[in-house]
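This structure is in structure tokens; I'll ask about it shortly.
Excerpt of the complex: some chains, original placement.
As written, the chains take the letters A and B, and residue 1 is the first residue of each chain.
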């Protein structure tokens, strides 16, 4: 596909943290081209360069600078839209676009648990995209919405998938140590972060539990949650990017740490088969050093698109314990949606 | 007891992090008076003020400044010694003093799991001090060693004790987020701490598991470990002081969060009965806000001597989940030994 034929896409909520990641990831994308940026009326009408307090370490992509920011209410003409909309407006705007025939790849939480909306990790449950047809029928839309999940849930679920396939899942107790960027900007006050841990993130534990079970559940016309239990404790720590999670798992069939590591390392998904542009070489990377993964050293693994697992060992109570790390604004947010869009494109499901 | 009759005590390993806390806590103590400070030969012969890189925010106590630092090999004449010795020398020196008739209150890990040595939290297992007699007989010592535990174990165990008493313990899965001061000084390199989590602390998970079971076990001539299971994941985070621990507990008899809170709040121990000088008003303090405890706000509760519990709620898998926080160098180290010494004094077990 030559660059001149790249598919025009819109980024909704383009000026915020996740929106900026979308613009960054799509800047040199071989299949997609950012044609529209949409934000609230505070930004609308200005150039993207003027409207945006760009907070990523690399400079704003040149092509995006001069795009004029559209208002939430303006018509969006691109056939594909990536949504980083805040929860309070995502519901209405995403539905409007889906109704109008567009493919909406959403990072917002609004529709994730909707019985008509697929919640997809491209390596974990690519077959759930088949739910698009029922969604169109039930909602009366000509387009559709596909959601990716909560950053913490995606990181964990990528590591649970090979265990589920090989050994079956019974129970998962997980404690997270989550990065500051997960709360956006301005987000967490510095006086809550420096020399501190905050042992609570609103609605995070519930999302983590139910989304993991929807990802790992089945679709046969309805989405059914996978029948394992999840208990989560979510904490905010003074890390900029990268959620670390300490996991204890009871399996349906016992496995040794070595067998689990073999399952993690053998795991490949549809994006790897299809060699999608944003697919990590391996969805799960295992580190064998006893003090890994660490956010500062491992969050950029495979472009921030892999879950990095370490300290795989026996659990005195369940079967296995391990630590898993994922980049929350790449694999856990914008990157997940981009990979989903690539999957849809490769499967011929985009309206272009 | 007038100040002129205070019991002279020695602080072993007095120039290090925990040693400084001992000197600080004992500075205005009503019963004890620092008469000797002992350190390695790098410091020996100099005044405590010269030999010590004092790193606590309050100034070095005036009375300690002019004490001449003794060498590890020098004779110690005080009847009571508080030990903050490093592991590689603690074994020999503490045994030498105990043999010579002294009461050694040790924060070192060397003897904690020794079958002849009591491992004591004054509120949890004060009866274990009766093990002194068998220790003297078996070791052939005229004095004795009493150990306090690992900082992480003390914090957790204080919260487990009321649950054990009221409902029985079956299984505990705990993930810690531990403070930098737990590794001493220089300890953790800043490049491992800033913008990072390290998911491993050497031998910490093992200590936490076995010490919790010894604290909560029984003594009837032998120490037997309490028959519940512990699985720990220990992490280092960028917090100066205060270990935060996310806990899931399976009880022998189910309890609601409200019943657990009632048990936490009703809990008092022997130090509270005896009104010992360093005893916290409550060993376990429950915060009801949904985002507490936090190190920065709660680590100084009751002079840093309480375990602060919050987020008590049902666990989807076990019975209860909660977060507990303790000050690792106060309740988790020097303060624990001082409280143990007060207990021994009140019970008439000190050799003075």
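Keep in mind that, in the parts below, a contact is a pair of C-beta atoms (placed from the backbone, for glycine too) under 8 Å apart; a residue touches a chain by one contact, two chains touch by 3 or more.
Every value quoted in this text rests on a predicted model; they were computed, and no experiment measured them.
Q: In total, how many chains does the complex have, if 2 are shown?
A: Number of sequence copies in the full complex, not just those placed: 4.
We adopt the following convention: only the chains that are shown with their structure count from here on.
Q: Report the inter-chain centroid distance for chain A and chain B in whole angstrom, where each centroid is the mean of the CA atoms.
A: Measuring from centre to centre gives 43 Å for this pair.
Q: Which residues of chain A touch chain B in their complex?
A: The touching residues are 171-173, 175, 177, 191-192, 194-200, 209, 229-231, 233, 235, 237-240, 244, 246, 248, 290-296, 310-311, 315-318, 321, 323.
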